[in-house]
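The complex is shown incomplete by one protein chain, all other protein chains being positioned as in the whole.
What follows is chain A.
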Amino acid sequence: MIWETIRLAVQAIFRNTMRSVLTVLGIVIGVAAVIAMVTVGEGSSSQVTADVEKLGTNIVMIMPGGMEQGPRTQSVAEAFKLKDVEAIIDQIGSVDTAAPYAQTSMTAIYGPESTTTQVVGTDNRYLDAVDWPLVMGRAFLNTEETSGRPVCIIGETVRQNLFGNTNPIGETIRLSSLTCEVVGLLEAKGASSFGTDQDDVVGLPIKTFQRRISGSSDVAMIFVAVQDGKSTDRVMGEIKALMRERRRISEGEEDDFTVMDMKQIAEMLSGITDVLTGLLSAVAAVSLLVGGIGIMNIMLVSVTERTREIGIRLAVGAQSSQVLMQFLVEAIVLSVIGGLIGIILGLVLAIFASNMMAIPFAPNPAVVGGAFLFSAVVGVVFGYFPARRAARLDPIEALRHQ
């Protein structure tokens, strides 16, 4: 009997193909949007995690400013100095190395070419810490670092923008008033998870940066590489204690700096993607509601149109519950077909988007199953009222209906 009912429903749906297509469009769009959103969202989440892991799970970053103030409120909290970097290396065990880091955005000029790029003040230890090799030239010399010589190491994007086919090593570029010699070229790294180009960078010795660019002895951030196999949590605890001592923070007072490892950053970033995905999916889900109302509307029209048919069925002995089932199943089949088309469409969209955004395609079976179930529920909820109206028709009246 149930197969009979489903067969009947499918026949009724395909008898009026155009109308059925328009009816399920709302469901199709809603399901497709939710599936695409969630799939792309999860893909980018896992991309963020993978990126951060590539950066190194043993990296710890220290920034001035408390967590609740936001890590970048340097103006409020006292900045770090180079001595803090040395202190970490000297006083904390399990630390491989530590490096200062400061950056600003500037225009770099070489002959007639110019490009806006990130200028970073740091030292060779940073390249070690994040495991970033050079492909040409050399790293900074010890003397260049200690005396703040005007030398720089450039990223692949800067080389392309300024030098084209010219060998950059030994050439000089201008950064505002500073003229510096290119001594090394970094290996290409590609885009970070937020789409920023990591190769669009010019590295200077930190002292050169402080003297000639920022004009202060501040260090915006400290990168610490923890020894392999050692717990970053323990090292982070030790760093906190050391920094509180050095910054004279009395007991009971909040930290005025933030210590984070890559794991936390990954969590933070994927937290942001999750919130975005959730919001967009909620908007898409509204379309499902609208789609359900569309189905109810068409089913009501269908019940009116088929009043006589219902009368005939009642006369030959159909029970109210059987008529109810017939129309309910029709609504469910309609919305489930819409759901299936939506799932396929959503996954196809997600494949396209994943390719374009260079993130992994991560379909979630639970979400796909959930969307399918939800479309069936939409059919039940919005099909019930029209079906009940059909089931309650008076057979005599229904047979007289023209």
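By definition in this document, contacts are C-beta pairs under 8 Å (C-beta built on N, C-alpha and C of every residue); 3 or more make two chains touch, one makes a residue touch a chain; residues count from 1.
Basically, contacts and distances are computed from a predicted model.
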Omitted chain, identified by the protein name its UniProt record gives, among "Dihydroorotate dehydrogenase", "Multisubunit sodium/proton antiporter MrpC subunit", "Carbohydrate ABC transporter membrane protein 1 (CUT1 family)" or "Putative ABC transport system ATP-binding protein": "Putative ABC transport system ATP-binding protein"
Of A:S94, A:S281 or A:Q322, the one touching the omitted chain in the full complex: A:Q322
From A:I312, A:I344, A:M357 or A:A376, residue that would touch the chain that is not displayed: A:I312
For chain A, residues in touch with the removed chain: 1, 4, 15, 308-309, 311-322, 395-396, 399
